[in-house]
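Below you'll find the structure I mean.
Only a single protein chain was left out; the remaining protein chains are all shown in position.
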Amino acid sequence: MTRPAAPDAGVAPHRWPVRVYWEDTDAGGIVYYANYLKFFERARTEWLRTLGLQQHALREATGGMFVVSAVQVRYQRPARLDDALCIETRVATLGRASIELQQRALRDDSDSVMVLCEGSVRIGWVQAPALQPARIPAAIVQALQPYVESVVES
Amino acid sequence: MTRPAAPDAGVAPHRWPVRVYWEDTDAGGIVYYANYLKFFERARTEWLRTLGLQQHALREATGGMFVVSAVQVRYQRPARLDDALCIETRVATLGRASIELQQRALRDDSDSVMVLCEGSVRIGWVQAPALQPARIPAAIVQALQPYVESVVES
Amino acid sequence: MTRPAAPDAGVAPHRWPVRVYWEDTDAGGIVYYANYLKFFERARTEWLRTLGLQQHALREATGGMFVVSAVQVRYQRPARLDDALCIETRVATLGRASIELQQRALRDDSDSVMVLCEGSVRIGWVQAPALQPARIPAAIVQALQPYVESVVES
Partner (left out) sequence: MTRPAAPDAGVAPHRWPVRVYWEDTDAGGIVYYANYLKFFERARTEWLRTLGLQQHALREATGGMFVVSAVQVRYQRPARLDDALCIETRVATLGRASIELQQRALRDDSDSVMVLCEGSVRIGWVQAPALQPARIPAAIVQALQPYVESVVES
């Protein structure tokens, strides 16, 4: 069962700046489509870091890690070399073994904010090295809860 | 309107081998999720090449190119260093300005074929440098038609 | 002829922070060797930006760009996921058509600064699209001069 966030909950998305470098572009003169997934991952990592969660340390402490189980991205406008982007991350759903995030890349033009692409990413907790799906550790769930728009309670 | 392929059309998917190198893996010991989009792109490029379409030459000749407008991927099993994968590509829908492809990554284990991930990619034709959506050139549509499972005729 | 900087010139290197994300690591658990070249390039770009030079704008204004003509890197210690690095950049030599930079990646451990890798990168100015070597525009040379340790005067 999914419990939507109270409409007035007003959880602000996490924001993370990303600059477009040569490495991110392709011969079409724009950011290569796969690289937005790198930007999204950086933003998720920084969002976890703001919650006190460091993935390298988590893995050493728990033997587990997050892996991506599904992504969906709609590309609307291209980004180019030197563009300054902002990646927004929201938790859509917090389940027992997985988290659904909404992420998008924005560019702040002189007088308006343009959405370059937006998508959703589902990450699941797994135990290394076999990568077996497992319950997200309680400490992580607790840290995430305030930022969640809906919680799956099954 | 979408015209499904005749059920007996039996269009075989295009297949392209991909080897997993160090560059493709991450500290989790598996292929980094964004890199499957690179594998998918290589396979699309090689599929176009089998149809006589070279993207660099196309751009010089027509001033246009394909860009990705949407992707969707479900990750089911990880790939690891040295794995030999096969990327399958099928045309799901051929429209006037865009093409919908089904792609998946397989690994051939000793006694069975494992699906590692599968997804769909929509590519649209645009005119460089402004990247304005445009009709796919007739020569390309003609080359693709035999491999298409359904054609949008609007 | 090369004129070494006065020993007391004390040009401080440019410093740029780089965080290690999943995308940067490989299955060995460390940053993949080619990715330090990405970090170095980001640092060079940000160093140029501090001098008022934006490469995308430069190319549109002048039709030229910098390309790398030689690199040399010695890898001394590995970096791992979540490490916070600092990339240092110094201009070793400023010639008419090329610039020699010294760059290195550092990690600030609790009580000491560790050099992870260090190298040199030579970049040359070329005119696009044929990429013919050309004189570095005077405005760029002027902006760089204060940061240079030696100038080739031939």
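Chains: A, B and C, in written order; residue numbering restarts at 1 for each.
Definition applied: contacts are C-beta pairs under 8 Å (C-beta built on N, C-alpha and C of every residue); 3 or more make two chains touch, one makes a residue touch a chain.
Note that the structure is a prediction, hence the values are computed from the model and not measured.
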Selected residue (touches chain absent from view) among A:V18, A:L37, A:V68 or A:L81: A:L81
Residue by residue, what part of chain B touches the chain that was omitted? 19, 21-23, 38, 41-42, 45-46, 54-57, 80-82
Contacts from chain C to the absent chain lie at residues 27-30, 33-35, 37-38, 41, 56, 65, 67-75, 78, 128-129, 131
Which residues does chain A use to touch the chain missing from this display? 22-23, 25-30, 32, 34, 80-81
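The rule we apply is simple: only the chains that are shown with their structure count from here on.
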The chain whose C-alpha centroid lies farthest from that of chain C is chain B
Best-connected chain pair, where connection means C-beta pairs in contact: A-B
Using CA atom means as chain centres, which chain is nearest the centre of all the protein shown? A
Chain C against chain B, contact positions shared by both copies (same if over half, else different): same
With chain centres defined as C-alpha means, what is the inter-centre distance between chain A and chain C in Å? 30
Can you compute the centre-to-centre distance for chain A and chain B, using the mean CA position of each chain? Integer Å is fine. 25
Could you put a whole-Å number on the gap between the CA centroids of chain B and chain C? 36
What positions in chain C touch 2 or more of the other chains? 22-23, 80-81
